[in-house]
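The following block contains the structure, expressed as structure tokens.
Rest of the complex left out; these chains stay put.
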Amino acid sequence: MTFRVAVAGCTGYAGGEALRLLLSHPDAEIGALTAGSSAGSRLAEHQPHLRPLAGRTVAETSAQNLAGHDVVIMALPHGTSGALAAELPDDVLVIDCGADHRLADPAAWQQFYGSPHAGSWPYGLPELPGQRDKLAGARRIAVPGCYPTTATLALLPGLTSGLIDGRDVVVVAASGPSGAGRAPKPHLLGAELMGSASAYGVGGVHRHVPELRQNLTALGAEDPSVSFTPVLVPMARGILATCTAPVARPTDAEEVRRAWRDAFADEPFVELLDEGAWPQTQHVIGSNAVHVQVALDEAAGRIVAVAALDNLTKGTAGGAVQCLNLALGLPERTGLSTIGVAP
Amino acid sequence: MTFRVAVAGCTGYAGGEALRLLLSHPDAEIGALTAGSSAGSRLAEHQPHLRPLAGRTVAETSAQNLAGHDVVIMALPHGTSGALAAELPDDVLVIDCGADHRLADPAAWQQFYGSPHAGSWPYGLPELPGQRDKLAGARRIAVPGCYPTTATLALLPGLTSGLIDGRDVVVVAASGPSGAGRAPKPHLLGAELMGSASAYGVGGVHRHVPELRQNLTALGAEDPSVSFTPVLVPMARGILATCTAPVARPTDAEEVRRAWRDAFADEPFVELLDEGAWPQTQHVIGSNAVHVQVALDEAAGRIVAVAALDNLTKGTAGGAVQCLNLALGLPERTGLSTIGVAP
């Protein structure tokens, strides 16, 4: 089958990555490309790497310009996708790469975003138990945040196996600045970031905190707690999340390893690495793969799981394409690679 | 006063940094420069940035070549400084940048290093309560590991104030590869590290774990536990440590901030940043400064402290010079800057 897809927000990093992936998706026909203030310019000015689309003109983001497509991928600023989606027919598959429809709890949304809640859509993390069923045939999908995807997948086997229980989870995640988008802000300048690491959104205030808690709850945790600290490091792409949680019951290294291995055995994109190998973001860049490794720290009474993924691919646009495949009934791997561009 | 100083291990990163600092120390007269396999070569081959010493010839590391100095700084592979120091007179100030004499507990040494314990020297972290008195006049000093220095300083006010108690500490620290030294190993190649983040020594096996526990104990913790994960990121220098611990008693943001501010009020090198500012390694590169910020995450029940320092300066050679000043009765700041080379 062929589907016709529009990308709203085609000039940013998430939109560009969606187009990069769609260009090698055998069933995709790329339709409208829309944006805000850049409407009227050539796509080549914004995405010089997407040569096959170089001559395309960027249209303005509007329901009218997005009409007539089977799929609309939205890579828009927070707070704008809800109203736009409401203008699109119900049988159009709308995939929102933004945050607007990720949280089920309006109070959590209000607390962290401070604006009215746009409502909740099926959550586009197929690896959650039972989630593939919810995504099959869905016509509205909320792509998870890049940090929640990374940390949730790292910890998932611990929760489903009962080895951890979602109490006192600590996540520290190193990330490149592409996740912050393309708007020119002084603290995202190359000269500020090269050769430097810095923490931000510390102390429970990052907007991905309620989404992390929501995911832990979805995995069976009761009243989970998460201390989450993102760290900006000098690489364009990639997230490496170090996730630890207290063991919920006596266990040993073998049982821990078995839990993680079993949980991912049938996953097309998540892999537990060989013993002794630890994830490195380089190995997943440009791919939809997630590399995971786990250790039991008996002295600290904690399990430590580390996951690496590409924040723009599996963390955003690759996750979107994976969900698109599920929603349209295509093989889940279609158009998605598991092989990173390394070194 | 002028002191005559030799540097053993002058061709590596720590030795080079010690020389860089000593070249601007007003009281230092740089004597013998020694190394292992590079003996006989010109220093310029190894440390092209140290132009004033370019013409110096590297001597072989031996007690004979190190004789006749007031101070000997050792930047040697683990396991070698003990025997060498034993051959030097007791009134020579020997500062060991390596691990050999950091741990007081022979069992901990044995467990993590697997070799006979060389014994314990005064621990070169002047910011520990009462430690300056122990370093004044000392003639043997063990410079702390770079990660323990960072994490200990980040958490110190929490322990001395009783806001945390050393239970269930989690430390995740991003670091550049200069801390791993100059020996050519495949995983330290530029092509492997650029554009990539990776964890190593995960699960309680890193050799700095017992040193971290020792420091927490020195700060009053009973039976502390630490989950420590180092993360290699693409910058030559710098450590950014994210350190969290459960609050030990009810508190609020103001009390937390006050504890951190008071603890560092008289410290010459450790600074609590303004509210809202978070440490960035760039701001301390090349300096002996430590930038710290702290937040209370009430939902998670944890205090999060973040510290940045230069692993080669305050984390190794700058810490060594700071101790040298204390041991010789010089002003503690002599020859040390608090201003990083940024951007």
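By letter and in written order, the chains are A and B; residue numbering begins at 1 in each of them.
Throughout what follows, a contact is a pair of C-beta atoms (placed from the backbone, for glycine too) under 8 Å apart; a residue touches a chain by one contact, two chains touch by 3 or more.
On a predicted model such as this, the values are computed, not experimentally measured, just so you know.
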{"item": "Full complex, copies of the single sequence (shown: 2)", "value": "4"}
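Here is the rule we use: only the chains that are shown with their structure count from here on.
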{"item": "Centre-to-centre distance between chain B and chain A (centres being mean Cα positions), rounded to whole Å", "value": "37"}
{"item": "Interface residues, chain B side, partner chain A - complex", "value": "168, 170, 172, 174, 191-192, 194-200, 202-205, 209, 225-227, 229, 231, 233-238, 240, 242, 244, 246, 278-283, 285, 293, 295-302, 304, 306, 308, 342-343"}
